[in-house]
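A single structure is presented below for examination.
Note that one protein chain of the assembly has been removed; the remaining protein chains are unaltered in position.
So that you can tell them apart, the chains are marked A and B in the order they are listed, and the count of residues begins at 1 in each.
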Amino acid sequence: MVKNCIENVRRKAPLVHNITNYVTVNDVANALLACGASPIMSDDREEVEEITSICGGLNINIGTLNQNTIPSMILAGKKTNELGHKVLLDPVGAGASKLRTDTAVNLMKEIKFNAIRGNISEIKTLALGSGSTKGVDADVADAVIEDTLDSAITFVKAFSKKAGCIIAVTGAIDLVSDGDKCYVIRNGRAEMSKITGTGCQLSAIMTAFLIANPENQLEAAAAAVCAMGLAGEIGWSNMQPGDGNSTYGNRIIDAIYNMDGDTLEKGAKYEVR
Amino acid sequence: MVKNCIENVRRKAPLVHNITNYVTVNDVANALLACGASPIMSDDREEVEEITSICGGLNINIGTLNQNTIPSMILAGKKTNELGHKVLLDPVGAGASKLRTDTAVNLMKEIKFNAIRGNISEIKTLALGSGSTKGVDADVADAVIEDTLDSAITFVKAFSKKAGCIIAVTGAIDLVSDGDKCYVIRNGRAEMSKITGTGCQLSAIMTAFLIANPENQLEAAAAAVCAMGLAGEIGWSNMQPGDGNSTYGNRIIDAIYNMDGDTLEKGAKYEVR
Partner (left out) sequence: MVKNCIENVRRKAPLVHNITNYVTVNDVANALLACGASPIMSDDREEVEEITSICGGLNINIGTLNQNTIPSMILAGKKTNELGHKVLLDPVGAGASKLRTDTAVNLMKEIKFNAIRGNISEIKTLALGSGSTKGVDADVADAVIEDTLDSAITFVKAFSKKAGCIIAVTGAIDLVSDGDKCYVIRNGRAEMSKITGTGCQLSAIMTAFLIANPENQLEAAAAAVCAMGLAGEIGWSNMQPGDGNSTYGNRIIDAIYNMDGDTLEKGAKYEVR
């Protein structure tokens, strides 16, 4: 019942602390508001522990990471662990530079995450970079499509088990696993990749879903993925002649804003493997 | 005549220096352009004094404050005082962390502000935090609604007198006082709280209104509040099926862009107490 997951977010209105990049931060804030949560952005080391303490959870996104924000991520993340709050990692660009890979891997060592969400390339980087290749076959193809689905599911399950948290790999087909089960989700549209930040928005929303559904973590994470993908479908159906990626981005957030539990339940396209 | 206030902004096109957060900064820039002003964003300590010198005023917003930008706020603010420029404080999140409360309180000590704009919780934090409780009853309710209006007006007037500047408290009902008079403003819509940054935009616009109306400061600040609220009403009236908070945000800035003096005069809903 993914329906309950979004309804719990709207009912509980969780406050989500975000240490995130400055590229997509405005859309992240509006996406959180759209799904019924509330955003706080704060990345100075002097206040992140205090800010995260008043929130229900923390969304760490390493896009535009820098020397000032990396220590803040560690501090805030450790504090969430201490408090039993939810904490999610979005390893944006892991693999693109040593700094990003090392930071993501180090964050995984220092902080016990509830979930990690990225594209297949980022998640593979973490699987390799964290020295977890034993038992995890990271030699999975670079795109999760029907042809590569089986090996991708095996990979995601194995890495989830190894990492000890939910792993969400988003792409043409989305996979969300807790090591045991794997949601295979077929919502969304290819055109979403022509908008900056839909992944960042999803990570923030997923954090809100995890906070609001403490007893149903895997389904909550999967429901967030379904909601984002479905919003991409609804937003696209509202496109007018002349509209492009900028307007499409607005319509996706609008679709989240207007999405009720029944719409999500009816529109979610997933199977559990 | 709030009409004159917006017309003066459009006629004089004041340049507004903003040291502001990276979450809503793009909307702040577009909102300033929409009302006829021009934005400059700059927060490095090596240039803020020079940048603020070529502007008509400064908008200091402590959302996403950090160790680098706090000294810049002080330097730029002191320079505006030296030059007799307008300077406004938006104490975003005061009360949410010691860093924010201390920074806001310290800014009030170091800089003589022309106006401070925040929600009731932020403004109460300043009233308490600045040790100004003597003579200021900060025990006002957490929302300014009809039931709590009288005590809120008393509080805002007292704090304005104590702080020596205009205090604007925005919420369900907005209050703008110079210690003597208090504008009670009933423009706006509840849905505006589902968009990130309408408060930040208002602070920037208010700075522009203060600059362009040097002989009419209280009315200028109140006119900015009316304009933002009215834009929220006009923007809402333009909503189409499927629109949500993202599109609503655009329509509000659009409404400011299209607002002339007569529209503001006719649409402004206020009384002076």
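Assume a contact is a pair of C-beta atoms (placed from the backbone, for glycine too) under 8 Å apart; a residue touches a chain by one contact, two chains touch by 3 or more.
Everything numeric in this text was worked out from a predicted model, so none of it was measured.
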*Have a look at B:Val2, B:Leu99 or B:Ala255 and name the one touching the chain we're not showing.*
B:Ala255
*Out of A:His17, A:His85 or A:Arg100, point to the residue that touches the absent chain in the complete complex.*
A:Arg100
*For the chain that's not shown, point to the residue among A:Ser53, A:Asn81 or A:Thr196 touching it.*
A:Thr196
_In chain A, positions touching the absent partner_ = 21-24, 26-27, 63-68, 93, 96-100, 194-197, 242-247, 249-250
*For chain B, which residues touch the unseen chain?*
22, 25-27, 29-30, 33-34, 39-47, 50-51, 54, 68, 234, 238, 249-258
